[in-house]
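Apart from one protein chain that is not included, each protein chain of the complex appears where it belongs.
Showing chain A:
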Amino acid sequence: MADKNQTGSVKLEKSDINKVYLRNLFTLQFGWNYEKMQGLGYAYVIMPVLKRLYSNDPEKMKRALKMHLGYFNTTPAMSHLIVGADMALEEELGIEAEEAITGLKTGLMGPFAGVGDTLFIAIYRAIVFSIASYIAMQGNPIGLIIPLIACAGVLWIRYKFTCIGYQSGRKLATGFADKISPITEAASILGLTVVGALIPSVIKYRTDLQFTMGEVTFALQDMLDKIMPSLLPLGIVVFSYWLLGKKKVNSTKLIFILIGLGMVLGNLQSMLTFVAGLF
């Protein structure tokens, strides 16, 4: 392609894109801080591009560095799409496109984090790590291989994201969200089926409470099992779910509540015997 003007003349090479991909994988969050979050990391990730384009022009380099050191935060897996699009914009238009690049970064990081946190963190963990833990609980370490295999798949997806982002530049902003929403829905369905299955298979709590009425002794657990197996584990999960919906309850508080509940449930029989002994 013939040179259009000064800014579009320097082209990125394949090795630049690969360098950016590797930096994006590993170093985006090294410098994470409360002020700019992934800002410092982003500047490091995009640096091979800046070196290629602006290393002969300190004034442009200064502007580019300041721009990329700004606030940035999104799901790391999704950041590849933004970084890819940024590469394309900067290659074509250079630092003159400062506003467009900043707009692209800040405009996409929010929506992408929304999709990415659900898909790559919540659902991914619900499926991959719950199955690995379930196998580990049976006393078998082989399940630990599942997250490693899944991770290889994610690394491939992240590479594809870099390429897709680079190729489609700004166009990706609108099209990508539409394409990905059925996938998120499908993954949610899989995730919820697994969560439902995990409750009876993982939470094995059974009450040992017994009532003696005259000559007959009732075991509470037997009566509960006749209504539905795993009724108590389901009840405890629904109770926790309900508590998390309250504004004042976060996961840390929930831990204390559940430990307290465990203390009570574990000692319930002896507590009741103690109370009964008072009369």
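The criterion applied here is as follows: contacts are C-beta pairs under 8 Å (C-beta built on N, C-alpha and C of every residue); 3 or more make two chains touch, one makes a residue touch a chain; residues count from 1.
Please note the rule applied: contacts and distances are computed from a predicted model.
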item: Hidden subunit of the complex - UniProt protein name among "KipI antagonist", "Glycosyltransferase family 2 protein", "Urea transport system permease protein" or "PTS sucrose transporter subunit IIBC"; value: "PTS sucrose transporter subunit IIBC"
item: Candidate in contact with the missing chain, chosen from A:10, A:100 or A:203; value: A:203
item: Chain not shown: contacting residue from A:100, A:113 or A:209; value: A:113
item: Residue numbers in chain A that touch the chain omitted from display; value: 25-41, 43-44, 47, 50-51, 55, 58-59, 61-62, 65-66, 69, 73, 76, 113, 117-118, 121-123, 125-134, 136-137, 139-141, 144, 147-148, 151, 154-155, 182-183, 185-205, 228-230, 233-234, 236-241, 243-245, 251-252, 254-255, 258-259, 261-267, 270
